[in-house]
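The complex appears here minus one protein chain, its other protein chains still in place.
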Amino acid sequence: MYDMSIVIAGAAGEGIQTIGEALTRCFLRHGYPVFTYQEYESRIRGGNNSYRLRVTESPMNAPRLDADILLALNEKAAAHYRSLIGERGWAITGHDADDQQIHVPFRRFAREAGSILYANSVAAGAICAAVGVPLNLLVHVLKDLFGKYGDEVVGGNTVAARSGYEAAQTALDGRTVSSLPQREAHFHHAAAHETIPLAAAAAGCRFISAYPMSPSTGIITAFARDPELGVFVEQTEDEIAAINMAIGASAAGVRAMTATSGGGFALMVEAISLAGMIETPIVIVLSQRPGPATGLPTRTAQEDLLFALHAGHGEFPKLLLAPSDPQDAIYKTLRAFSLADRYQIPVILLTDQFLADSHFTLEGLVIPQVSLADRFADPRAIDEYRRYQLTEDGISPRLYFGQSEHLVCLDSDEHTQSGHITEDIADVRPQMVEKRLEKGRRLKREIALPEQADLEDAETVLIGWGSTRNAIREAAAKLRKNGDRIGRIHFTEVWPLPDLALPSGKRYFTVEGNSTGQLAHLLRAEYGLALAGTIGRNDGLPLDAATIVKELS
Amino acid sequence: MYDMSIVIAGAAGEGIQTIGEALTRCFLRHGYPVFTYQEYESRIRGGNNSYRLRVTESPMNAPRLDADILLALNEKAAAHYRSLIGERGWAITGHDADDQQIHVPFRRFAREAGSILYANSVAAGAICAAVGVPLNLLVHVLKDLFGKYGDEVVGGNTVAARSGYEAAQTALDGRTVSSLPQREAHFHHAAAHETIPLAAAAAGCRFISAYPMSPSTGIITAFARDPELGVFVEQTEDEIAAINMAIGASAAGVRAMTATSGGGFALMVEAISLAGMIETPIVIVLSQRPGPATGLPTRTAQEDLLFALHAGHGEFPKLLLAPSDPQDAIYKTLRAFSLADRYQIPVILLTDQFLADSHFTLEGLVIPQVSLADRFADPRAIDEYRRYQLTEDGISPRLYFGQSEHLVCLDSDEHTQSGHITEDIADVRPQMVEKRLEKGRRLKREIALPEQADLEDAETVLIGWGSTRNAIREAAAKLRKNGDRIGRIHFTEVWPLPDLALPSGKRYFTVEGNSTGQLAHLLRAEYGLALAGTIGRNDGLPLDAATIVKELS
Amino acid sequence: MSTLEEYRSDIENQWCPGCPNFGLLAALKRALVSLDLSPHKICLVSGIGQAAKLPHYLNCNLFNGLHGRAIPVAIGISVANPTLKTIVTSGDGCLYGEGGNHLLHAFRRNPDITVITHNNRIYALTKGQGSPTTRRGEKTRLQFDGVELDPAQILATAIVHGCTFVARGFAGDLGGLANLFEEAIAHRGLSFIDVIQPCIIWDRPVKWYKERAIPVPADHDPADRDRAIALTLDTGDSFAVGILYRTPPKRTFAASYYDRIGNEPLAKLPLLDRAIIEDRLDKMRFDTETPSQH
Partner (left out) sequence: MSTLEEYRSDIENQWCPGCPNFGLLAALKRALVSLDLSPHKICLVSGIGQAAKLPHYLNCNLFNGLHGRAIPVAIGISVANPTLKTIVTSGDGCLYGEGGNHLLHAFRRNPDITVITHNNRIYALTKGQGSPTTRRGEKTRLQFDGVELDPAQILATAIVHGCTFVARGFAGDLGGLANLFEEAIAHRGLSFIDVIQPCIIWDRPVKWYKERAIPVPADHDPADRDRAIALTLDTGDSFAVGILYRTPPKRTFAASYYDRIGNEPLAKLPLLDRAIIEDRLDKMRFDTETPSQH
């Protein structure tokens, strides 16, 4: 089966992203799914960054951390990433060549084509030659990408691409690393942090306030970049303002959200408790990165599950969703807004740098139609309005500020049904606690069962959550091929956990991007599940099938 | 067995505290242990507050929520608290009397004694008559309390007390509710939020920065009130500043702490992760109150166990201690500073409003001698200093800023052994993660086993944590007396949990001041313990033996 | 016609009898009635503290949120529903201490809200600690030997940030205060009023303040920044009461967004045109392409 891993490595500012995007488009337009992942340092220029493409016959959408082809834009990158190609891969560099390297003088060819700025097209050309993508496809893509800068730029890039292509062909002596016939295909290609804003806008979100923080910044940026989405965007002075402002907007009736990462989320914790108390919906994207503290700001991790779950003082229901890919992120975003409204609770969408920056190839990408009906009570049907009216399911009729002549009173203190501060601990307090907790019980019944695959005959079951789904699926498939009886359970709705009977007599492992086994902790507490162990990762790279397979052997 | 519950009820500003303190001293000086608990509203004047005394033969140090005698300073209080006396108790009021009430015109007698301000002494006198405490003991105590205001005030209060005493005697027609012979005794009488500051000062703490928040404010106030304790006290602009300032001071070598409650703690969460990352000791008192959000600011709860446990993004060790009484609070405070230093971690001391405001009677109160030796490495023995040097136990030699010519580098990013920002994810990151987690594993081995009582023959085991110990103990004793086979386990070191084998075949219940069973969750996750249920409380009052017994029946 | 009666609330007031907070509340109600605003057209936002309980004591929409966080909440509300009059009433500790950063940046944003500080120079609800406006040297229930910091100068900070309505009020002067409130609420953009509200429990008596609350000099030109700053500065011994600084309203926060979407509460907007969503999805779509050979 065709499975090509290309790693484009260079310093920040060298343009690996441009090369990566051009190549991605070439493959897609050639009819092949591409999964891309980016790994970069927390700086603006220099350092070791990589843009990784994985091209497969059918969409895999999971990372491979080794490389069949390494394109190194500078010597440091060549040295740093050399080990990825192992014994079988090829490196394309602008410098010295050895048996496993092809030498293409990017910069010289670029200058010859008119500007050093064209070096990336030389490199892209070289890769196309190596993997058997036709040059004219690359030329076409470059026109797409650079057309807006005028003919001269397009022309220069074209010349540059051609010289890179030809030089690589010569160096390869006619061989391509693997030749690739064009196929008919229609793909969508997107990252979760691109689909989440779109889904949010489709869900009627009109307000985002946030403070920049990797890897969440793409979400607020996507709204700001596209005013037609009609979302009011505000960069606040800090994360505390961000969430409180969004909660204010939500109280005034609009679907509102914020997005952040661990440190910023920490600052939002008090307001999450506020949302729980005043029963005001709010959607928070928590895009995880390795901690503690500043940690590795541009890398990925799944270290904040239990932190998010228990975020906020006092007891109140919340919903935690952890999408597995950009399409699932759409579903979860819609679900987040819908359940936040229905239960009048805070909802946390757990993503991570991997999901933020990885582009998946999907056969179709859909955003189901949304309805905003029933978000609020009908004020005309209400006589005396009480924001926290006691009901059987704990859910009170909701009105927003200014919706009608009915007054809406929200109070962070323990409050009466009318929303006024109370010290009535004999009756009101226990009723209100019970009201809030009852919403949580009802919510629990709405939660989807986790994905369960091959459990019947499984001896070993891999349990994951969120963004690791495809890597685990790939690992399980590989192991099954080897004859191992592997099953899979994958959670994308991680709290509350639904009632679930897990078959006994199997070896259960969680697979998580952390070191302490946070999902494992939760499964023990909630299901009394005895676990054989956790396969973790803590170096800031995404979990990949090879690592999982190795850990299980 | 003598067991007298006296509830003094009135509005904020009416002086129930003065009466309560005077009576407490009378009982102590008469040779009887007194446990006092205060319940009050979040306002400065008015409302329904109560000061409760429980006088017993030997120290019980647990609340009774009913009353043998209710002293109501106003009509509202009489109505509000009337149900506490049930069918057997007595009420003393300044208003109408019925069969269960004694009428003592506090205000009139006070005016007759020279000032309305003496009304509280009239009331205290009436209670002394009712419970058989000699008047001259009260007079003596009043002199103690008011001596600083001069003879006239003492005289007035004495006259007032006498008139209250005599009026009650007359009304009681010679009977006392229960007469009380004087005994020889030596007691200490203290609240945990009084012993914690003292223990902290004894432990070498020299720095507290905090922001006022009930029920934690008493801690910073105790330091400020007593400059001889030598602790630098700063009220900061917010809780974020409070903890960061204390961490800065700690990095500069001084034992430092902060204190707060749920909402303020929420704001400290990011810095807790910081302390975990930079491996700088810090002690945080988290004094719990009912949430979510502002909740019931002046009441008690145990709702923040899991929140505290998982506070902070990323993974790092922390220690959670939950003292059960003022003496235990001393031990735990010393332990907090000592283990924070040894493992270079954040330590959270979980108290609550109950513990903050309740005065316990203890037969002796000791603060063991502390040593500050070995807090730091010896700079002379160090050649090249690396703040995060890798060691077998994960603990690096610690120096502080300015201790010597060695430079100390602390970094919230992932860092090298020298404390410099790194992007080395292949080697350094996994080593540093492992280093931090190894400290947690070592720490776990230091944790004391929970108190375990009567487990051998127990059919039912009550498991509690923190401030509920004595209430559970009292409940267990009562049930045992009835022939129930009850055992007890009590945790005061709540994270990490020590290795522990719990006998099977018993019905385990947790008893907690919350609604969701947070300790239960933890015991399931950590010990795989199957629980029969949780006895919770969520109305802001402390757990008491009667409630526990009732819930178990 | 709006009436005082409409604003009457039957929630039990938890303030201390005689507290000047009552005067502030009365002045606010009077201003609202005088502006002919109905209760459902206003939203009061507060944090936590004695002052922050105010919204419960008049009949209105209210958001009694977290200590220190009234400002961002109010901004969110005012953006989401610009047809409401959004008014913040909270304490000096809440707005200048815990919430100081939000106020600073609110001056920059200029949202169309009114901010009223009950400045009692103390943390009253937590029983008497120094607040950011407590005078240096003043003894409190936490600063037993006297506060050792200089008071915050938030009025001056508002002025240097170009806030277009900056005033000081005195809770002991019901009529004057009602007038100030009325002008502030009518002003477009952020209007800011620091009200001297003596706390009769933890602070000096009202009388002490009454003697020192001096009207802004008649000749003061409210556009004179230097003079205005000088008038704001709290020397601790006399307080200029009135409008200290006022310039014509400037562009309010979110104006350009409303220019785009029209002047409706966001909750009333229909769902986004589905065609825009489909268009964006299409931009993520890639079909096989066989470029013509050349």
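Order of writing sets the chain letters: A, B and C. Residues in each chain are counted from 1.
Assume contacts are C-beta pairs under 8 Å (C-beta built on N, C-alpha and C of every residue); 3 or more make two chains touch, one makes a residue touch a chain.
The model shown is predicted, which means the values in this text are computed figures rather than measured ones.
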| item | value |
| --- | --- |
| Visible chains that the absent chain touches, using the contact criterion stated earlier | A, B, C |
| Among B:L70, B:I219 or B:L274, residue touching the chain not depicted | B:L274 |
| Candidate in contact with the missing chain, chosen from B:E14, B:D68 or B:E194 | B:E194 |
| Options B:G31, B:P105, B:G132 or B:P498, residue touching the unrepresented chain | B:G31 |
| Subunit B residues touching the omitted chain (full complex) | 25, 28-31, 136-137, 139-140, 182-190, 194, 198, 201-202, 204, 206-207, 209, 226-230, 232, 234, 236-238, 240-242, 244-254, 256, 270-271, 274, 278, 365-367, 369-370, 372, 376, 400-413, 419-421 |
| Missing-partner contacts on subunit C, residue numbers | 97, 99-101, 104-105, 108-110, 132, 145, 148-153, 156-157, 160-162, 226, 229, 233, 251, 253, 255-256 |
| Subunit A residues that touch the omitted chain in the full complex | 13, 41-47, 211-214, 217, 220-221, 224-225, 227, 233, 235, 237-238, 263, 293-294, 297 |
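Throughout what follows, only the chains that are shown with their structure count from here on.
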| item | value |
| --- | --- |
| Approximate Å spacing (C-alpha centroids) for the pair subunit A, subunit B | 44 |
| For subunit A, residues contacting two or more additional chains | 240, 270, 274, 278, 412-413 |
| Contacts with two or more other chains, residues of subunit C listed in rising order | 14, 48, 65-66 |
